[in-house]
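The other protein chains are all here in position, but one chain of the complex has been omitted.
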Amino acid sequence: MTADTKLSVIVWNEFIQERRDLTSRAIYPEGLHTVIAKALKHPPRHGQSGPELDVTTATQDEPGHGFSEARLSKCDVLIWWGHLGHENVSDDLVERIHRRVLEGMGLIVLHSGHGSKIFRKLLGTSCSLKSRAAEKKERLWVVDPSHPIAAGLGKFFELPTEKMYGESFDIAQPDSTVFISWFPGGEVFRSGCCWDRGYGRLFYFRPGDACKPTFHDTNVQRVLANAVQWVAPRFRFND
Amino acid sequence: MTADTKLSVIVWNEFIQERRDLTSRAIYPEGLHTVIAKALKHPPRHGQSGPELDVTTATQDEPGHGFSEARLSKCDVLIWWGHLGHENVSDDLVERIHRRVLEGMGLIVLHSGHGSKIFRKLLGTSCSLKSRAAEKKERLWVVDPSHPIAAGLGKFFELPTEKMYGESFDIAQPDSTVFISWFPGGEVFRSGCCWDRGYGRLFYFRPGDACKPTFHDTNVQRVLANAVQWVAPRFRFND
Amino acid sequence: MTADTKLSVIVWNEFIQERRDLTSRAIYPEGLHTVIAKALKHPPRHGQSGPELDVTTATQDEPGHGFSEARLSKCDVLIWWGHLGHENVSDDLVERIHRRVLEGMGLIVLHSGHGSKIFRKLLGTSCSLKSRAAEKKERLWVVDPSHPIAAGLGKFFELPTEKMYGESFDIAQPDSTVFISWFPGGEVFRSGCCWDRGYGRLFYFRPGDACKPTFHDTNVQRVLANAVQWVAPRFRFND
Partner (left out) sequence: MTADTKLSVIVWNEFIQERRDLTSRAIYPEGLHTVIAKALKHPPRHGQSGPELDVTTATQDEPGHGFSEARLSKCDVLIWWGHLGHENVSDDLVERIHRRVLEGMGLIVLHSGHGSKIFRKLLGTSCSLKSRAAEKKERLWVVDPSHPIAAGLGKFFELPTEKMYGESFDIAQPDSTVFISWFPGGEVFRSGCCWDRGYGRLFYFRPGDACKPTFHDTNVQRVLANAVQWVAPRFRFND
């Protein structure tokens, strides 16, 4: 990026469940990526300040999974949602995204993206966790209240229905942990985790099952808008 | 310390509630410090290896709160339990303990000790938290499974009845977080936190209400035995 | 702070050496605080984006060291330079600044401020270090290139003449280390360190001897401008 210009943000979605599953389709008829993209175009007030965004979307079934060389090379922030299609993402694209992160592109990995090739490659661990389909509620506690990703939130916020993810979450120790989730079934989870990798920044955010209305939630949209600014690349001289 | 010798461990307790409160006295007739000291003399097998321990106790009502200059200067690891008496601990002793930690003495702060002068002085924050007296259960998840303090534990362990402490816990970001607690009322808490300060090491462990049988619990005793080895000073040349 | 408004920044200086010492006075005739304040009003392009600044100054000899209750309560970011006057700063002010940091005020501590009461209180350590007056050069390496405080810098930058500070620097482990300095005499130093404390953020920056032209340096001014945005408080709801 150069200063004084818009941030180029791509919201990537495998876009499989919303086509196959009636529940998912009812919540996200045009795919969850379109809901995220729309929310980023009109972020909540009082969040983290920063450059304006130029938001587009891409899906797994597009040629090259939606990434030409030119498009990826101009991307400042990539948001990644995948699950059923993880193993079908081309290794070549994973290499190219990895290189772009080390060069400075920001990456936000959502929910089931914990199992994606790119997330495991950046963390060096299995990224495995405990999960359970049926949950009534998730409560996300802010444990790093000065972190920009928590800007505009209270001490916690809740999602009325979400899938459960529990510890132990096999990740590299986060540079910062912003959220810890509580689930009624007895589990906890580090739900908002930050890492630096090369010149780039990585944020993992736990919520976002494709069959839950999570990306319509105002607090979730606030977190994503804040996170885009936090992972966004900083200007640097060639060195 | 010098290598090849025993570690000198002092278990300090304000020893107020066990004298005033019938419930507490029934559980810890001679004070919770004596139960901890006895457990450390016979630590569970399969924990963290290290030097043998020379364990003694001290209480707030002793002259100098139990610390002569000579005694404190030879102490390798201090375990601290306080609550009602926090403000009556002499500032001079707090300064001396602080100096000893920076020189290399290990310090383990238990439960309500989060509000003690020495803990707040070492962390630089208010160390405030949310609490509630009536709780049925605490489940402690291991989130740093390679940490020596978690040696010999499974993925989690439970205490059938404990007081609740919840986030946000106003502490300096831990160098490592070993445990995160789950409480049935909807709270989470960073229950096992590690920091370095000068040549010394600090471990905070959440459980241990004076009216609960926590220090009789095998897993808790294992954590304390491991933690003593982890905070213990390392040999160093004069420099 | 509230979003959409200017950040209130106070540059505080004990302002002693520039009055006593001819070398210092020649470099900073009106005090180093005025040079810093002027630079922040015209920050270099290509740095970290964020709200505009409302910059004022204060000195130790003013009534209340320049801080009325009202003024401190509205301050978003405080920059602190002290040395000879550390012990004469009132304990009451130190308590009030400490409280403000925990509430969310950003604090930037410069150079000899490592020995100030407020820095030691926030870190919990002695903050001692090794120092030597006569040095020819300091080279600061960027070791966290994705950090906002390094925005617009190359792999390293140099100051032609500075006082030497060397390890071991007795501080709490930084949440992030942005710079490591190299000195020709054989020393290294963690020169740019970040910590969270409560709702507030703290940045320590090593350079800035009162007898060296450091605060006239473009890279130093860029670091300070970036750091003001990094420590600035985020909007939050009352909670």
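Order of writing sets the labels: A, B and C. Residues in every chain begin at 1.
Going forward, a residue touches a chain if its C-beta (ideal position, glycine included) is under 8 Å from a C-beta of that chain, and two chains touch if they have at least 3 such contacts.
In this text the structure is predicted, and so the values were computed from the model without any measurement.
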Candidates C:55, C:151 or C:180 - the one touching the absent chain: C:180
Hidden partner chain, touching residue among C:31, C:50 or C:145: C:145
Chain not shown: contacting residue from C:5, C:168 or C:218: C:168
Subunit B, residues in touch with the chain not shown (by the definition above): 3, 45-51, 104, 144-148, 150-155, 175-176, 196-201, 233-237, 239
Absent chain, residues of subunit A that touch it: 102, 121-126, 170, 172-173, 175, 195-198
Chain not shown, touching residues in subunit C: 139, 141-145, 155-156, 166-169, 173, 176-177, 180-182, 186-188, 190
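FYI, only the chains that are shown with their structure count from here on.
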Inter-centroid spacing, subunit C versus subunit A (mean Cα positions, whole Å): 34
Centroid distance [mean C-alpha coordinates] between subunit B and subunit A, Å: 38
Junction residues of subunit B, two or more chains touched: 173
